[in-house]
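The structure appears below as structure tokens.
Of the protein chains in this complex, all but one are displayed in their positions.
Showing chain A:
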Amino acid sequence: MGSPLGGWPSYNPHNFSQLVPADPSAQPSNVTPATYIATHRTDPPPNQVITTESRNILLRHFYQKSEEKLRPKRAAPDNLAPENSNKQARGAVADVGSQSNARS
């Protein structure tokens, strides 16, 4: 492998193409862009004013436990979802695994 320098990513080859480097002896530039003033409505959409759940962590834990006890039948479908994702996960791992196998 050659020099790690160079081959810099380019998103738009024109960017900085016409930039003239500032004279190093010149004073640093002191330009501030126009100041933004919000004279329009700035309220977020109605349900997007976020607060933190008021129940504390311990109480939440108790409630979760008690809910699980009260509804044991619900446990089955609840468990399905993670299983599904586990399957996907294994697939991803398997990919990596096969590559590493191929290499070794």
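In the analysis below, a residue touches a chain if its C-beta (ideal position, glycine included) is under 8 Å from a C-beta of that chain, and two chains touch if they have at least 3 such contacts; residues count from 1.
We take it that contacts and distances are computed from a predicted model.
Peer 1: Quick one: find the hidden chain's UniProt protein name among "ER membrane protein complex subunit 5", "2-methoxy-6-polyprenyl-1,4-benzoquinol methylase, mitochondrial", "DNA damage-binding protein 1" or "Transcription factor bHLH62".
Peer 2: Options "ER membrane protein complex subunit 5", "2-methoxy-6-polyprenyl-1,4-benzoquinol methylase, mitochondrial", "DNA damage-binding protein 1" or "Transcription factor bHLH62" narrow down to "DNA damage-binding protein 1" for the missing chain.
Peer 1: Which parts of chain A face the unshown chain closely enough to count as touching?
Peer 2: 1, 3-6, 8-19, 21-22, 24, 27-45, 47-53, 56-57, 60, 64, 85, 88-89, 92, 96, 99-100, 102-103
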